[in-house]
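Apart from one protein chain that is not included, each protein chain of the complex appears where it belongs.
Right, subunit A next:
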Amino acid sequence: MASRVEILNDGGFRSDGRKQYELRDIVIDLSQQGSADGSVVLSHGLTQVSASVFGPREAKMRSQTLHDRANINIEVTFAPFSMGERRKRSRNDKRVLDFASTIKATFEPAIQTKLYPRSQIDIYINVLQQDGGVLQACINATTLALAAAGIPLLDFVCAVTGGVQSASPLLDLTTLEENDVPHLTVAVMPRTGNITLLTMETRLHVDRFEEIFQLVTSAGHVLHKEMKAAIKDRTRTLVAAMSVAPKAVGEKDPLYSERMDDS
């Protein structure tokens, strides 16, 4: 594989035409899906993930309620058609469960669960297309869905994947690059700069770590700008839509309306 495809060619371009530090296109669709409180479809290039948030709501299983904070429940499903090779993963696949618990651990420091004792926040993630950076896409989608659902967050959580190809760092890897290059995923909370996740499934030389880590963290800040712009845009649209409607008879203020007739 590596012999046929050059990860980084002499001109400094990668296999999909990007430069070393270039991120893929990001598409954020925050439109309403079904009865979810917050939902998003997020694409990083060809990787596409949809996330829906329900809650905080009454826990379906009483054993899961925590008396001092909300319980976060994350379920991840990989669509059978999401990869080149059609493959059905069972719900109890070890890797999938592990993946979900990684995401849960990432968000536990970011969600203000203390405000909702005895409740449950359900997050359903559906991986629709995989082309590298699935974990980063899932984390970013979850952040956006949580923000859209009005769940109190300490900050956005922005995740980016980075790798090192023979001493030159790369950002936002595709499947092709992930198979070939040692890589890591970092989730950063941009306001404080706290890192809520750092995973490495491959071996990376310790001397390279510092550089790629710094680079990925700063890429997280770039993603943060896009994510907050999308959230602000949605808030603005909704607020504008609400103000268009005519007011009720004699209504001065929506909060303190005085209506003449209620026959």
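Quick note on the criterion: a residue touches a chain if its C-beta (ideal position, glycine included) is under 8 Å from a C-beta of that chain, and two chains touch if they have at least 3 such contacts; residues count from 1.
Note that contacts and distances are computed from a predicted model.
Per its UniProt record, the hidden chain corresponds to "Exosome complex exonuclease rrp4" from the list "Exosome complex exonuclease rrp4", "Probable ATP-dependent RNA helicase DHX34", "Serine/threonine-protein phosphatase" or "Iron-sulfur cluster assembly enzyme ISCU". Considering the whole complex, the residue from A:Asp16, A:Asp29 or A:Asp93 that touches the absent chain is A:Asp29. Residue positions on subunit A in contact with the hidden chain: 25-32, 35, 37-38, 55-58, 67, 70, 112, 116-119, 147-156, 189-192, 226, 228-249, 251-259, 262-263, in rising order.
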